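Structure incoming, see below.
A single protein chain has been omitted from the complex, and every remaining protein chain is retained in its original position.
Up next, chain A:
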Amino acid sequence: MNSEGGVRSFDSFATSLPKGERRNPITHTQAPVTTGTSIIAFEYDGGILMAADMLGSYGSLARYRSVPRLLKVNDKTVIGCMGDYADFQYLQAIIEQMEVDEACKDDGFQTTARSLHSWLTRVLYNKRCKFDPLWTTFVVAGLDQDKPFLGFVDKLGTAYTDPIITTGYASMLATPLIRKAVEDKLKDKNEKLTLAEARKVIEDSLTLMYYRDARASNKYQIAIIPSNGEASIIEEPKTLLGDWSVAHLIKGYE
């Protein structure tokens, strides 16, 4: 289990059958059990900001309310995960072991966001091809030779990069909000958002998600991956309130 090769083989069950009795690997398309909802990430002038709420939903039940869905891989890379939380924990253990192995090599190299994104794509696509997917969508953020890298990989192995990445409901709700803020600033001042402006956009997006996504919660975390060489950081959990005063304006349904 602790050897480098062993930890990263994904079809070990099939190969542990006695010789002469090789069967097709057991293939099931899973149904996800405990799931996380959307992830939001985009570039600002000093690096990348990523955010996720802290809810693990068990179907419609908001069962685990303090579950971290962002993972700091190393000083230059943070990932966020949506979908089945057990599958996320499985990959989390493998990725953390990968970082230990890299540190042990002690050759000055760290896993980069781009290479992690590429590795995740291969893993997820190959599992999908065997009809045994990891029911997860990942957002990978980090620095690639001091330039920001932001990538998306889903359970089918669909992968792409973009300055704004959102998953799930956020792609419908938050992306327009983020695009407007980013493009307006670009048009008016030809600059990217500052950290304070980016935080406001994130909070507005998460608030909108809390209003409109029935599987979202108001407890969230933000991760910052700065491009100036400082270490990436996942901040302490925060809570949103939202503005519900519009409720006073509505009476009845006519």
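We adopt the following convention: contacts are C-beta pairs under 8 Å (C-beta built on N, C-alpha and C of every residue); 3 or more make two chains touch, one makes a residue touch a chain; residues count from 1.
Going forward, contacts and distances are computed from a predicted model.
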{"item": "Complex member absent from the view - protein name from UniProt, among \"AP complex subunit sigma\", \"Interleukin-7\", \"Small ribosomal subunit protein mS25\" or \"proteasome endopeptidase complex\"", "value": "\"proteasome endopeptidase complex\""}
{"item": "Listed residues A:Gln30, A:Ser115 or A:Ser227, member touching the removed chain", "value": "A:Gln30"}
{"item": "Contact partner of the left-out chain, one of A:Asp84, A:Asp154 or A:Asp213", "value": "A:Asp84"}
{"item": "Interface residues of chain A (partner: the chain not displayed)", "value": "13, 17, 21, 23, 26, 28, 30, 32-34, 56, 58, 61, 63-64, 67, 84-86, 88-90"}
